[in-house]
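Structure below; questions to follow.
One protein chain omitted, others in place.
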Amino acid sequence: MNALDEKLNRFTKYKISEQTLRKFIDYLKQQAPVFAPHHNGEASYSYECVENSAEVVLSYPRTMQPLKKYFLPPREVLLNFNIKDNTFSKPEIIEETRIFFAVHSYEMASLKRLDYSFTQGHVESNYVSRRKYAIFVGISYTPDESHFSKSVGIDVEETEGFDLFLLPVGDGYFLLEITDTGKRLVEGFPGLAAPDTTEIKTEPLQFKSKIKYHHNRLPAVFDHVYKSKVWDKYAEICVGCGTCNLLCSTCYCFDIRDEVDLDAEHGTRTRYWDGCMLNTFAEVAGGENFRGSLARRTRHRLYRKFKYITAKSEMLHCVGCGRCSHFCPVGISMTDIVNDLITDYEEKQNKEKI
Amino acid sequence: MENLAQHAEDLYCPEIATITRVETLTASEKRFEITMPGNRPLNHKPGQFVEVSIFGFGEAPISICSSPTRGPSFDLTVRATGRLTDKMHLLEAGSQIGIRGPFGNGFDPQDFKGRDMLFICGGIGLAPLKSLIDYTLDRRNDFGRIIILYGTKNPAEILFPEEIEKWQQQTDIEFVMTVDQADEQWQGHVGVITTLIPPLELDVKNTIATVVGPPVMYKFVLMSLKGKRIPDENIYLSLERRMKCGVGKCGHCQINDTYVCQDGPVYHYPHVKQLEEAV
């Protein structure tokens, strides 16, 4: 038995049909608000609050916005203020249990990265309040042409961070109890038979998108490619739209703006997702732009994923969800950039040897 | 997460402070004296900054230009150049203003004890350095020579004329200034600030050089200091970026792997020397 199967087989598990699983979602809804993937348009998916468990999508490649939208909302009022009397109040963030259902392992891994970013140095109360009582039910997935999480060390069946985990088996699922919180939820649900003792045997999943090197070697590659020509190659076709930043599950940069009501008295200080790929991101008061070129911006984006924060947090800050590649209107793929950098790195190493 | 929650801070809530004095310095710069609620001291280090906010007009990072050795109030020198700073220039003494901070890495003047201090200030760069200059003047016996080089575009842009007059008269300060373009009354040096460096006679090993100025200035000043054989580890810079949040989250001020609002704005030169986007 391989190490992954060994780990999975240690958890208590139940066999559950899809029909019962949807009843389980209904049961969870009685405990707390449940958020899960839904269809969004013709071929997109998004996390939404579950109204009807029949609408929850269990098999999906990826949602458009990552799960971070529930912890760092795309638009968030930080303060309500009054201009005339110089007073303000911070909107109350209700610290409540929320259940996130049918979440993929890379998404869970991205929250671990966001946890780091919002708690190292200053601990941000807004993020922590939303995150504190969150419960996660994971589910495995079939990698599409853009997923590459295996290349950054995250298995499809990685259970870390989840309270419960779903593995498809036959015409139903195994429901695995990962934490005590998960166990309590299962215990309260009357629809399950006794724990199942069949052995789990996962099939190794084929990722179509791969990074050539083991992920442990990537920070070393990034030590040598700062001046690579690869950045110019991608800058030539990149249009700087910022989609890769905005949909990235570990990006957390933001802008803060004051917005005033029509009475010219009340208003809000609001934060919005922002991105280092956008032209004006590194502009200063005098108008100087410290990362004006698309090549420099692309480089900064990738260094944030594979080196800068990684060196401090000991975690790659790319989780292989493939959103940047999949949603890029130009078709730039993250794995292509990294593999080109690796080729460049190898050429450099070979030259040095000669 | 729950144990971290105990340390969670409301990072974006300002304190409402009061502007207790306003002084017009130049056509586009004013000095504001700010008093925190209850007249409490800000407890800042020279070189640190605060996020100033006016509701409806947003926030902007502003360097503190007074030394913590002087009273509980503190001074900000503000150039009217944006949404917040334009509005701030319209405020009078008695107005309220939001303050967050102090933030960032400042100077540790104790580390410079016994050393000769060389201040190189370009334009509004004098403002952040003034907090350290005043500190060294208030603890004059702790330091060796105090040399201040100050350059502006033209005589009309000279900040702090009163202080400068005092510095010029004080025998224990070596103050030299230059303007890029003279007017009819100007009788001093004309030329960029780097022209003031070669004539200096310095005990280079014992000299601490601190440099603050517009982005374009650093490269040339650093070359001149190198020409003087001042070791890199004796050089400190303060860098300007768009520090939106002040607490190392928003990403706007990031230079390579360093957040200016956390690791800077004051940097030991060897730390940023290799960073292409820094200077």
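Note that the chains are named A and B in the order they appear, and that numbering of residues resets to 1 at the start of each chain.
Everything below uses one rule, namely that a residue touches a chain if its C-beta (ideal position, glycine included) is under 8 Å from a C-beta of that chain, and two chains touch if they have at least 3 such contacts.
Quick note on the criterion: contacts and distances are computed from a predicted model.
Asks: Can you match the unshown chain of the complex to its UniProt protein name from these: "NADH:ubiquinone oxidoreductase", "Acyl-CoA/acyl-ACP dehydrogenase", "RNA polymerase sigma-70 factor (ECF subfamily)" or "High-affinity branched-chain amino acid ABC transporter permease LivH"?
Replies: The record names the chain that does not appear here as "NADH:ubiquinone oxidoreductase".
Asks: Sort through A:Glu92, A:Asp171 or A:Glu236 and give me the one touching the missing partner chain.
Replies: A:Glu236
Asks: Pick out the residues on subunit B that sit against the missing chain.
Replies: Looking at subunit B, the ones touching the missing chain are residues 56-57, 82-83, 86-87, 90.
Asks: Using the document's contact rule, name the residues of subunit A that touch the chain not shown here.
Replies: Touch with the absent chain occurs at residues 40-44, 46, 64-65, 69, 74-75, 83, 235-243, 246-247, 257, 259-260, 262-264, 272-273, 275, 278-280, 292, 294, 327, 329-331.
Please note the rule applied: only the chains that are shown with their structure count from here on.
Asks: With touch defined as at the start, can you tell me which subunit B residues reach subunit A in the complex?
Replies: My answer: residues 1-2, 4-5, 7-14, 16, 53, 55-60, 81-82, 85, 96, 98, 214-215, 240-242, 244-245, 247-252, 254-257, 262, 276-277.
Asks: What does subunit A use to touch subunit B in their complex?
Replies: Answer in residue numbers: 78-79, 81-83, 86-88, 90, 115, 117-126, 128-129, 131-132, 226, 252-258, 260, 267, 269, 271, 274, 276, 281-286, 288, 290-291, 296, 300, 303-304, 307-309, 311-312.
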